[in-house]
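With one protein chain withheld, the remaining protein chains of the complex are depicted in position.
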Amino acid sequence: MNEQQAIVEVKNLSVSFGGSKVVKDVSFTVRAGECLALVGESGSGKSVTARSLLGLAGPGSTVTAETLTVAGQDGRSLSQRSWRTLRGKEVGFILQDALTSLDPLRTVGKEIDDSLRLHTRASGATRATRVMELLEAVGLDDPERRAGQRSGELSGGMRQRALIAAAIALDPQLIIADEPTTALDATIAASIMDLLGTLRQAGSGVLLISHDLAAVAKVADTIAVMQAGHIVERGTRDQIFHDPQHPYTRALLAAVPAGKPRFVKLSPTEEASSQVHTRDSEQKVTAAEDAGGEAGAVVRPVLSARKLSKSFAKGKHATFMAIKDVSFELLPGRTLGVVGESGSGKTTTARIVLGLLAPDAGAVELFDEPWSSAREVDRRSRRSQLGAIYQDPLSSFDPRLSVGSLLADAVSFGATRNPRSHAARITELLQMVGLDAEMSGRNPATLSGGQRQRLAIARALAPQPRVLICDEPVSALDVSVQAQVLDLLDELQQRLGLSYVFISHDLSVVRHMSDDVLVMRAGQVVESGATERIFTSPRHDYTRALLAASPLVGTQESGGGL
Amino acid sequence: MSTSTALTPRAPSLLGASVRWLLGKLMGGIFVLWAVATAIFFGIRMIPGDPAEAIMGGPGSQASAEALAAARAHYGLDQPLIVQYGRQLKQLALGDLGTSYSLKSPVVEVLGELVPPTLILASLALLVAWMMALALAVFSTRSGVLASAVASGLEIVSAAVPHFWLASVLIMVFSSMLGWLPPVSTNTAAGLVLPVFTLALPLAGFLGQVMRDTMMEAQRSAFALSARARGESETGILLRHSLRHAALPGISLSGWALGSLLSGAVVVESIFARPGLGRSLLSAVTARDIPLVTGVALLSAAAYVVIMTVSDIVERLADPRIKQS
Amino acid sequence: MRQLFRVLAAVVLLFFILAAIAPNLLAPFDPLAIDPAAAFSSPSAGHVLGTDESGRDIYSRIIHGARPSLLIGAMATAIGLGIALVLGTIAGFGGRWLDFGIGRILEVLFALPGLLLALVFIALAGPGVTTTVIAVGITAAPGYARIIRGQILTLRSSPMVEAATVLGRSRFHVLRVHILPNALAPIGVLATLGLGQAILWAASLSFLGLGSPPPTPEWGAMLSAGRTYLSLAWWMTFFPGMAIVLVAAAATVLGRSTKFGGVR
Partner (left out) sequence: TTENSADDGTPVTGGTLVYASGDAEPSCLDPHVGGNYPQALVASQYLETLYTKDAEGKLIPWLAEDSTVSEDGLTRSVKIRDGISFTDGTALDAAAVKANFEHLLDPNTASSTGYLALGKIASMTAVDARTLELKLKTPDNSLLESFSMPWVAIESPTALKRSQEENCAAPVGTGAFKIASWKKQEAVNLVRNEGYVRPVASSTHEGPAYLDAITWRFIPDAATRYAALQSGEVQVIDNAQPDAIATATKTATLKHLDAPRPGASNRIELNSSKAPFNDPKTREAFVHAVNVNASIDSLFFGTAKRSYSPLSSVEPLAYSDDSLFDYDPAKAAELLDAAGWTERDTEGYRIKDGQRFSLTFPVSTSQSIPAEQSIFEQMQATAKDSGIEIKINLLDLSSWYGDLAKNNYNLVSAPYTKVGPSVLSILFHSDSTIPAPSGYFANHSQVKNPALDALLTTAGSTKDEAERKDLYTKAQKLVLEGYYLLPLYDQQNHFLYSDKLKNVGATTAVASPLFFDAWLSN
């Protein structure tokens, strides 16, 4: 195959829904054996662009282009019928929503077989053999059994692989992969990226879409940065990473926490964006004193967990150890990062610490007093010392309450939900997290993701806690929004002397945020220690594997100089 | 990965689980039957009216005191309530439903005669309702906004039509005016058309609303888009994906539908003069025929339990998302 | 298109609600005034929807019938929801055994044919508007209770409740402030959907001769009275039937549109 052959050629593609134009004069080319990455924040038009290449921009869309050639066909004048022969056969499409892109009522085998059935005349038996091959090719164990299962019985990574198998069934010239690794563990994500790399090497063109610049760094040859429907910058990987031209590209790169030391601002502000704040020693002392020790004396932990274990019933008889012998200490004014793959017990630990779940064994102490063993009635008065922030803030808000009411409730310890009674304090809180006081009357559902997380933080701060448990507080956010929230947490910690337990599966985020790190696997702590030590000289194999899988975490070279 | 270690020998435990699940259902079913029997026993006895009188030919019978006493003794109605209750439970446990006061024949026999016609009526109605609902759902998903609005309007209106009104209108139009269909024939297929449609139409409207929503949702879903991206045609998506999804809520509603069919059968069987459970339920309550009321209630409760279990099983088979709980 | 449906439905309901509040504003005749000489007149300028067997104006009767009919529908729904709320709350919040017990009770109520419940109750209490209301209400209750219980159970394990607990709120506070109000949110929808069904049920009871006593111009009663004369005077049953269908359909349209539009 000719290296230079263009599989996709797009010139001035515009897509609009109703009156609003969401893709504006986009042009790009994908050649055989080449990987083009389309990056940009949420809503910038990446998915719509990709869907337009298959004539699936969506109901109510208007697509115009000077050139729209896909696998040698002019997409501007294709009949539905011809589109259908193109889809699946010449172009394989891996949709953004991996978890819901397989029909939950059909077996995986059937779904993969679809492309074969639709585009070839092969017999059932031949197709069945091919399905097995494909499942094996994408690295699924026990293909016979997998083919007979339905998506509900598969984990997220398996589903993603099955989708890829369906997309590559007929060796398409072009593979479009829309966010193929969101919501996947670092280790699994890495193997999926590897798989795409293999396919590219086999001669397919790949259009890779992501909102995370860092994530595409390994595979992409060329990167196009999209913002608000436009491609604002395009270049080779090296050009983009080392010599970004457009301010938006720079902001995007700055927002990547990977390799940035603690307290470095990730989001652009008026103050020098790359200024390094060293720890304010005065404040540290204050925090330590608050915790009850004199300066220089032994600093007592604000929170300590000793040998926590918890198991859940699994079926009628079996039980399942979610966590086992988890111990840690959280010192005043410091952040303890918790990392580990999905299901490793991070949330379970957090819930025990929050007193939402009683441990089977072990105990939690808060400010040197028994916490997990205390009765809820006695705990209630002490709960203001401990706050929490979750991955999905919206679902933790009462949907009937406005922003102001939510805060009023928190400020008044549940006595009232009338925002006027604590107007001053509410305004103060909103300002503290960088929200406009005007927002008091809005419903949280109308806020953006970043704003919601700020509101969640404001609410957690309302009772003036000393410790915050943050369970994946930024996982659902865009890199740039994530950067703002992380900056906010940093700033609050310095101003208020808070202590954080910070849970995330994203190693670069944890590294950026934490003083100490706890690495968990299958319910157990495999390694713990000071952040730098863990990341520079990991002792446990699992930690090493985790680090290797994470893009840009171990490699200082790409981001450090920015 | 950790999943492989979690793999235990599957087959036996799965089988064990299913058996346990079925056993649980069975116990639950028995409990429901017991409770229904108890509720009916005490409920009916609270209604004014002497059961002995019902035995002696119904209200207004000028039965003599001796005759009434004889009847009471014969049916054990002279004993304390709790004794009667105990005896009834014992009889029921042995499968003896007693003898109908008004029909003077064993309830089991009466039910044996009445079940088939009602079963035929109800199952045909359910079938027709399903077909109409699916047809309407398919039609409206395939043919644009206007058609969808028309279909939705049709569904909502049919779900809002009282059975007896519909029956009357159908009889007037198709029997009296057009003369196409007989209003009361019990033995011919033609005679089933009107009663079945009377029962099916409101149900179809109801099912249609639910099914169409699910179907529309499936059409818009990521997996449908994914299938389109594989080159699947719209018809293929409908047949291979959306229809299955639309069927699910229908299955889970079938227990409810059964209840509504039995209540509807009271009206339909009365109007179309069909023999059946619904009509006899009505006359049994009016006649204070306690054994027959109990029989019908137990039967329909049992049917409800069975249908719910079956629809549960079907749902589990069709939809792996439902985990055993 | 949906919007148009919704507007039409709202107009229909508002019209009948107005009729229920101030029937004299809309009805030209006394709904009870008989005029045997004018019996069975077909719709005409004088009687727009015709007259019934006693020469009463059908249009006026439908207008005046809005109050008892809607009242039956609304009260029955309210009773059903009331019972459901109590049962649902206890089940959803009262611990495992209570939940189990009430779950069983609901299952039993479900297994009993609704009409049997209604018939036995009417036989117990004697027919009448109040009885109809209660009979229809208890028939509808298990369905509502199941939904409310599910709602409460979902809410109880929701992140929202967890967040409130972390903030130090008591169980009772959480129930009162967060769970109940949110569990009640779909009740508005249920109530609108239920209204139509309750009116249909009441009509069925009228057909069985166990509905509102005469001369109440309740729609179900008019419908079943008019059915006798279907071939002679179709308007006697057609128009009351239309009123029932219109209200039930309008309530459904509104109920469903709020379900999908409003609350998340």
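Going by the order they are written in, the chains are A, B and C; count residues from 1 in each one.
To be clear about the criterion, a residue touches a chain if its C-beta (ideal position, glycine included) is under 8 Å from a C-beta of that chain, and two chains touch if they have at least 3 such contacts.
Being a predicted model, the structure only gives us computed values, none of them experimental.
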item: For the chain not depicted, the shown chains it touches; value: B, C
item: Of C:P28, C:G46, C:G94 or C:G126, the residue in touch with the unshown chain; value: C:G126
item: Omitted-chain contact residue, chosen from B:L77, B:L103 or B:A137; value: B:L103
item: Contact set of chain C toward the excluded chain (per top definition); value: 32-34, 36-37, 39-40, 53-55, 123, 126-128, 209-211, 213-215, 225, 227-232
item: Contact set of chain B toward the excluded chain (per top definition); value: 48-50, 53-54, 56-68, 70-71, 102-105, 110, 113-114, 168, 171-172, 175-176, 179, 182-186, 270-276, 279-280, 283, 286-288
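The rule we apply is simple: only the chains that are shown with their structure count from here on.
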item: Centre-of-Cα separation between chain C and chain B, whole angstrom; value: 22
item: For chain B, residues that touch 2 or more chains besides their own; value: none
item: Where chain C touches two or more other chains, by residue; value: none
item: Parts of chain A lying in touch with chain C, wherever the complex brings them together; value: 354-356, 379-381, 383-384, 386-388, 390, 392, 395-400, 409-410, 413-414, 417, 445, 459, 463
item: Chain A-touching residues of chain B, taken from the complex the two chains share; value: 2-4, 8, 13, 17, 20, 221-223, 225-233, 236, 240-241, 244-245, 248, 318-321
item: Chain C partner contacts - residues on chain B that touch it in the complex; value: 28, 31-32, 35-36, 39-40, 43-44, 46-47, 145-146, 148-149, 152-153, 156-157, 159-165, 168-169, 172, 176, 209, 255-256, 259-260, 262-263, 266-267, 278, 281-282, 285-286, 288, 293, 296-297, 300-301, 304-305
